[in-house]
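Note that this complex is displayed minus one protein chain, with the remaining chains in position.
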């Protein structure tokens, strides 16, 4: 179960409120790279964790920390919206197309829907989507999902850092950027503890690899119509990263047939023209058309 | 630009059509772990690629290959749906609650909407969502997104492999599982070529790390109310994985204040009770309440 | 900021795992009536709270409690999925349409995507959607949103209680039902403290009511083509609930004109037939057609 | 069944077209607080109504009225978009970043997709979502959903009223604000007729309250780590609003165990490291780690 | 504005309630082929109609009729759900995996969320989505959208007709199928009145066709890698349907360059490896890699 302290994990200060920056900060709250996603992702991974308990414990720790990050960002959004509507009346009211456009930099729902507060949406007002909460039940896959989340999250935070010179905001972002540094390392540390790439991959490592197709499991397939070598790199020769194969480069070639489906079922009511051949020469016509 | 061959990349054969398995296969088409996602993800990463061209080239190769995987799976869905409606009429028609339930194993839209063909949805009929297509413009973040996609994708494929004993389906899945093995290795190879964890992390490596908060960038923050050590592991001591810090474990403590927002703006029409204090003792009352 | 205890707020015990019930429980996690919604709703309302601090404090308390309810339900889902795949192989594998349908009662993604764990989705696998998190900045509107959430939430919980005879599940649900009782009362208590219906309504009470149309603010408009009295009730006569008007019943009548829009702008490329009249008799033709 | 009159329920006049205001009006059409939602919500509640017919009749009346409100707002959007593209060519064409930004105040899809007409989306272009249409089958829960919808709807309408000084728009909004006043009162009147809070709550009132947990149904649980009294209010002492209990305030305490899930099922292909312990000392290790 | 009659447009009778069929009927309510879509589509097209008023009038007529079709189907869903929960308790309660699966044929939200009534969702419980409401402002494009909607709608209705032998349901569906026949013809009649294919196409017919690329406006481009003639048909030779060109078949060939984007902007924080070349030999390396 969970507890709270009314104080923030780290101080949030806005020197010059900026509603356009409030809109941008929403990406870090309700966007796919944002804090609601990592918060729920780590908590759901913890709650569904099977196997060594230490990982469940750790996921619970960090998932809980992330709730406080949503809180910090939601506070930052509200503070950046202070005074946002002062100009609203004068400007929109005037139906002046230029000043009316000023509103363009603000999320209109920050005024209309939330009354100058954060929402569970991204910087375009697109709502948070639960499909982004990845927990596969395979801990190595999940750790990669987490590294990915913290990598795109840190990229986002550094871009927000570039987009402001408000000292308070830069300080808060510098803290969040630091936490992303730690969390990237943290999930990588689990992968190391689990044996690193040579032990973990191919994920899942519990599937008997002999059952996979042995001809194409370490081949870089090129689909370039000229079949030249321009995509040559580490992935095209030498031992595979998981140490279980040797990379090769092969031209893409069809190994399957042209797939021809049977005529439609009558009760599905395709057009008659799709079915009439069925009781006659359709298959012949099909053959002729190949 | 793109070309096609009417033949499939690999043969698709269904020995015993199974509409419930058709429904499960949809997860590998339109689900977040599925082939539409990786196809569009690699192609969008290629089309937005900046920097060394070899990575763009490679992404284009594999993104193109993935179109053919959607094609294989869509064909497999259609073949598994053959004959699905034979029983429909007798059974549903009878309004027999038991046999009616047989339909439960099939996606009703496979009959109602697509006429026994694949759709751009997951195994619950939830449509594919473009938000899953991740391309951050940072190649290391993107490679982690790709490793993650192929890891959850291979986990999915092995579970589908377990869920069928149709020889044709097992053979097709063994091919797709092999391709996921290659693709996991391929994205890891890029990360290795870019210098491995010590060079890549923290992602983005182009942000001056001196600007991030130096106190919390390698600290595991524990939010456990008892502050005991149960979450101890590789992430809590020793050098960080990126080689730029030393892990420590610190108890979570609030460093910020209790955030109190100013009273609402009048034109936002909060309740009067939220605003009256503003012209009088609200801030006093607030202070008292703290 | 937030803390956790690894123990659950209330015990979660499943006597007989039931994957179909696991699917049904998802509605209470990621559905619109579920716990992710109320958790985020109360927390976002707290973080954006303006005005008396006591309400912010209270929202923070209960929002934090709800995280623990998601945790309980996620645990319940995982426990109900124990053994779910034992039958999978024998049954699906057999391509037997009847037993294959058994899978119909289970969410296929509980096996394919999460590996027998809860997800951030509803009972049909539709992802949680951030648009459900309502915080308007008006405390009375928000309290009504919260009463509504706890009312539909308690209805859901009682239906789940009816759908199981597992003693562990019934006990857990009886706890959650009790918490919903409290939370309904809690939000109603705020509304009472704010002055009850006569003070709160019409929400927002800060809008000068003289500005609203005075002719239709307490009239029940009937759109029944026969204009009879079948919709007669408390809302059609007597003092209004907010004490500021008197209910009346009036027949719906159009007070506006037939809206005719100007011809389309040329650069919008409507069909020529929509525009040609513009430079000639279109408005005449329009008038004739009225 | 339904009929129409080509005239509007109330006059819609725009003195000075303003495409930025057209964008804001979309929130009242396709947003969660908007008219499509209440229209479909009341109609679906009517169509699914069970019990006294008078409520069904009334819901049908008001649901039908709301179709006409969508119509009014859609007309208002189209009128506000008149002339919106006059400046488009000169400005965008010039690739001038400042004037280009003028477009920012307009929804680009109002030009690109609809040709200067309203769409079924909110003010950020996010499509209307059917999940917002709440009808629980419990009339008291539904009435609270309706009060909530009209409360957030009236808050929205007053904010739109503040954001314009167009006389025509202010007049139309004053009408819609008045209708929201009536509708708030109307749903409250049903709740009063059903017996008020003491009879209605806890909703559903048909669940035998003896079956809910008796220890926590009227307790305010505080999760504040300091367990102080800052969240004290009406909800923490005295009789409950439903008259069936007495409020108390209790500190949050875990009553459940630490939930430990069994090892993963083999066919789910977790990593081997999650499973190996299963056939050996994992449970021992787990115990040690607790 | 709108009115209603409490009677249905056509009788709705269910002889043998069938919850699985209730689930299937949802596709015709909230699915992309369903009645909410056409209802809102025709009404939004009417409300945004510019040009000859007769089309606006007609769209308003049929849009209004469709509200009554949603009503009929919502009634049919409720009637099919009668008694659905009688078996629920005995069966689910028993935790019997086979009978538990019976629930699979029913939408669990029909019990859990709506209390045995219709919802604004499709047959998989996916909510109606406002993006399906197409109104382009071009009447010919809109008429094609409408023909398409009524065509997929009639296909759906005939499949539902096949899936039941309930006389009441078959009768209701036979009515709806007939209306779809009329509506297909109705939108085609507008297209005929507007001059038929030769006048309407290419849509929009108001764009000066001389401005489009003259080399590829009537060429069937084949992307088949073998460039053979297997896709030969009416579209590959002879006059074009719009009478303004002559069909030809040409092999797909790239006419553009290999697109190479400049190095990333520094403030976007790509990886250093993507940028370092920029200040040195990257463009050279790029050239070499081509």
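For clarity, chains are labelled A, B, C, D and E in written order, and residue numbers in each chain start from 1.
Basically, a residue touches a chain if its C-beta (ideal position, glycine included) is under 8 Å from a C-beta of that chain, and two chains touch if they have at least 3 such contacts.
As the structure is a computational prediction, the values presented were derived from the model and not from experiment.
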{"item": "Omitted chain's touching partners, listed by label", "value": "A, B, C, D, E"}
{"item": "Sole contact to the chain not displayed, among B:113, B:146, B:164 or B:271", "value": "B:113"}
{"item": "Identified contact with the non-displayed chain, of B:74, B:169 or B:231", "value": "B:74"}
{"item": "From B:121, B:146 or B:200, residue that would touch the chain that is not displayed", "value": "B:121"}
{"item": "Given D:52, D:239 or D:266, the one touching the chain that is not displayed", "value": "D:52"}
{"item": "Residues from chain B at the interface with the omitted partner, ascending", "value": "1-9, 30, 36, 40, 43-44, 47-48, 50, 57, 60-61, 64-65, 67-68, 70-71, 74-75, 78, 113-121, 127-133, 135-138"}
{"item": "Hidden partner chain, residues of chain D it touches", "value": "1-6, 47-54, 57, 85, 88-89, 92-95, 97-98, 100-105, 107-109, 111-113, 115, 121, 124-127, 137-140, 194-195, 200, 203-207"}
{"item": "Contacts of chain E with the absent chain, listed as residue ranges", "value": "3, 5-12, 32-33, 54-55, 57-58, 60-62, 64-65, 72, 75, 78-79, 82-86, 88-89, 111, 115-117, 126, 129, 131-132, 134, 136-138, 140-141, 144-145, 147-148, 151-152, 154-155, 158, 161, 174-175, 177-182, 184-186, 188-190, 192-193, 197, 201-204, 207, 209, 211-225, 230-235, 240-242, 245, 247, 252, 254-259, 261-262, 264-265, 267-270"}
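In this section, only the chains that are shown with their structure count from here on.
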{"item": "Computed distance of Cα centres, chain D from chain C, in Å", "value": "6"}
{"item": "Interchain centroid distance [CA atoms averaged], chain A/chain D, Å", "value": "26"}
{"item": "Intercentroid distance (Cα basis), chain E paired with chain D, Å", "value": "26"}
{"item": "For chain C, residues contacting two or more additional chains", "value": "1-9, 32-33, 47-48, 50, 54, 57, 60-61, 64-65, 75, 78, 85, 88-89, 101-105, 111, 113, 115-116, 121, 124-127, 129, 131, 136-138, 140, 152, 155, 203-204, 207, 223-225, 230, 252, 254, 256, 259, 261-262, 264, 268-270"}
